[in-house]
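Dropping a structure here in structure tokens format, bear with me for questions.
With one protein chain removed, the remaining protein chains of the complex are shown where they sit.
When the chains are written out, they are named A and B in that same order, and each has its own residue count from 1.
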Amino acid sequence: MTKTSSAKTNSGRFFEDYAVGDVLHHAVPRTVSGGERALYHALYPARHALYSSDEFARQSGLPKSPLDDLAAFHVVFGKTVPDVSLNAVANLGYAEGRWLLPVYEGDTLRSESEVIGVKQNSNGKSGVVYVRTRGLNQRDEVVMEYVRWVMVRKGDLDAPAPETVIPELNKIIPAEDLVIPEGLDFSDYDFGQAGEAHRWGDYQVGEMIDHVDGVTIEEAEHMLATRLWQNTAKVHFDATARPDGSRLIYGGHVISMARALSFNGLANAQMIVGLNGGAHANPCSSGMTVRAWSEVLGKAETSAPGVGAIRLRLVATSGAEPFTLKGDDGKYLPGVLLDLDYWALMPI
Amino acid sequence: MTKTSSAKTNSGRFFEDYAVGDVLHHAVPRTVSGGERALYHALYPARHALYSSDEFARQSGLPKSPLDDLAAFHVVFGKTVPDVSLNAVANLGYAEGRWLLPVYEGDTLRSESEVIGVKQNSNGKSGVVYVRTRGLNQRDEVVMEYVRWVMVRKGDLDAPAPETVIPELNKIIPAEDLVIPEGLDFSDYDFGQAGEAHRWGDYQVGEMIDHVDGVTIEEAEHMLATRLWQNTAKVHFDATARPDGSRLIYGGHVISMARALSFNGLANAQMIVGLNGGAHANPCSSGMTVRAWSEVLGKAETSAPGVGAIRLRLVATSGAEPFTLKGDDGKYLPGVLLDLDYWALMPI
Partner (left out) sequence: MTKTSSAKTNSGRFFEDYAVGDVLHHAVPRTVSGGERALYHALYPARHALYSSDEFARQSGLPKSPLDDLAAFHVVFGKTVPDVSLNAVANLGYAEGRWLLPVYEGDTLRSESEVIGVKQNSNGKSGVVYVRTRGLNQRDEVVMEYVRWVMVRKGDLDAPAPETVIPELNKIIPAEDLVIPEGLDFSDYDFGQAGEAHRWGDYQVGEMIDHVDGVTIEEAEHMLATRLWQNTAKVHFDATARPDGSRLIYGGHVISMARALSFNGLANAQMIVGLNGGAHANPCSSGMTVRAWSEVLGKAETSAPGVGAIRLRLVATSGAEPFTLKGDDGKYLPGVLLDLDYWALMPI
């Protein structure tokens, strides 16, 4: 019996492995249940009533509470990691994210990504890859989609640079392109049960909201979350993977934490339907106390009864003062962790 | 686009905001599932068979395992925090707690509280508020109720003192007022599967039980638990909220931990039906090793077949010797965390 070392493990794709037009079918479909829903509530201070109460969801025209929109995003995103970002140097941005169908208990999600852009960096050692990712359910319906671009190392420095393709992306998703879940109706909305009285008409463009509360982050929690989404990037789990012995927290953990904290002031921003853009401004690690503030960036009417759309900037911080974002040099302040631009649905 | 800071966040109620007779309808109803049940078993060493096994519950006359009685309490309690204890200085006591209906997967709980007493403190800076809280399910049935009183800061020190009203409360719920779940029948009770042979007749009033086991508390665990109940009090999550940088552990976490530890010696004290009183004697923080002991305070017969009621003192400690409670000065010893007085149901 001879012993031979095998090369069966996935070392991830490098920059030269991506070509515009490639479609990557990501592995490991996932069925979600009440367990994922309960865990989402244990991991984040999530209190939006539509996701907490089947009764509230039914009163809003849905069959029952869907999985939190960000949980659906994390499941779809997690599947892409082995194929898209295992050798990523940086997660550069998001655009054109849309939630197209609610995800319910018993649904099975899978993901696929189309390469829509590549650009080798001038140093010749890495490049930027743009992918449009779609999450699909067991009926092959697209439940969400988004564009992400990442900087990826080259594996073979001698590989020729591909022709540069940079996709044209909307800076902001036009309100008329947002998809409102079928049947959604806020005409009979119970503001008391939702937790706040402020309706769509009460928010002004330019208004800033300090969400006040903070959560000090623990290693065990972000690892539980990140594993739940089957995100395998080793920097999140392996304290020996980074020179300083710290674990880098999955950016999506910060998104969910900030969104949940934003309940206090935005309890009626119930459903997320669009992701216009987002930057993980600075890395997050355990021991930080995460806080959040929001800015109203826009408003739009929708065709659904009683439902308005609100465009929000959601900023997660650790140490930065509320409502401060960038320094005089135009760079994010060190205490800013996340700058996210999204569309949510609110009772008018 | 002008930027204006909004005042849409909830800063909580102050003492002068409560008037006897007010009814507070707490926000964010919650649907529970198998996820909450599994998490309860992951967070606490809970082993009472009625809550662990659907088969055991059916053999006891119930349709299946209910949610743990304390989990139901935590869900109901958590909803009251934003309206009752966000500005509380101290959680002073509980009384007249009764579990009226088991909670099952798929049930949606909400809470409401009636203000039944107020008394301004002589310093003029705070006062005591008494509320009777009820948890209701989606059929508007009351699943549990309890009285709690808290010390709350005044927001406006010039607000006039209200007329003092102190409710008359039973020190002990009379056994005949306890509500036994419909159909409960312990005549065919399987002591082997339950884990201990000791039945109601084997316990003597005055008997003391050392539950032996201990659990060293971690930050991540108490935060997961407290969030799961949507309890938002910032002292539990934000290490910067208290001068010493420690997080105060939700008192209910200590109750559940002690109750679960009490399995070892009280495995057959299956269902909690009454909460006579309780004091969080000293704060709990991470790193403490929690242990528990119990004292049999009373016994009563019930009308349900094979079912007896037992009144128990449950004491959680960290460092205090078993069976010690107060010092010569009548105050709780520093190592005593919890002193709870409750009624449970046992096979006779």
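Here is the rule we go by: a contact is a pair of C-beta atoms (placed from the backbone, for glycine too) under 8 Å apart; a residue touches a chain by one contact, two chains touch by 3 or more.
What you are looking at is a predicted structure, and each value in this text was computed from that prediction instead of being measured.
J.: Could you tell which one of B:114, B:185 or B:295 touches the chain left off the display?
T.: In the full complex, the listed residue that touches the missing chain is B:295.
J.: Using the document's definition of touch, tell me which of B:114, B:196 or B:339 contacts the absent chain.
T.: Once the missing chain is taken into account, the touching residue is B:196.
J.: Consider the whole complex, including the chain that is not shown, and state which of B:90, B:157, B:179 or B:212 touches that chain.
T.: For the chain that is not drawn, the touching residue is B:212.
J.: Applying the definition given at the start, please give the residues of chain B touching the unseen chain.
T.: 33-39, 41-45, 47, 49, 52-56, 64-65, 105, 192-196, 198, 202-216, 218-221, 224, 264-267, 289, 295, 323
J.: Touching the absent chain: which residues on chain A qualify?
T.: The list for chain A reads 1-6, 8-11, 25, 27-36, 38-39, 82, 105-106, 108, 110, 138, 218-221, 223-225, 227-228, 230, 232, 234, 237-241, 247.
One rule holds for everything that comes next: only the chains that are shown with their structure count from here on.
J.: For chain A and chain B, what's the span in angstrom between their mean Cα positions?
T.: Computed value for the inter-centroid distance: 36 Å.
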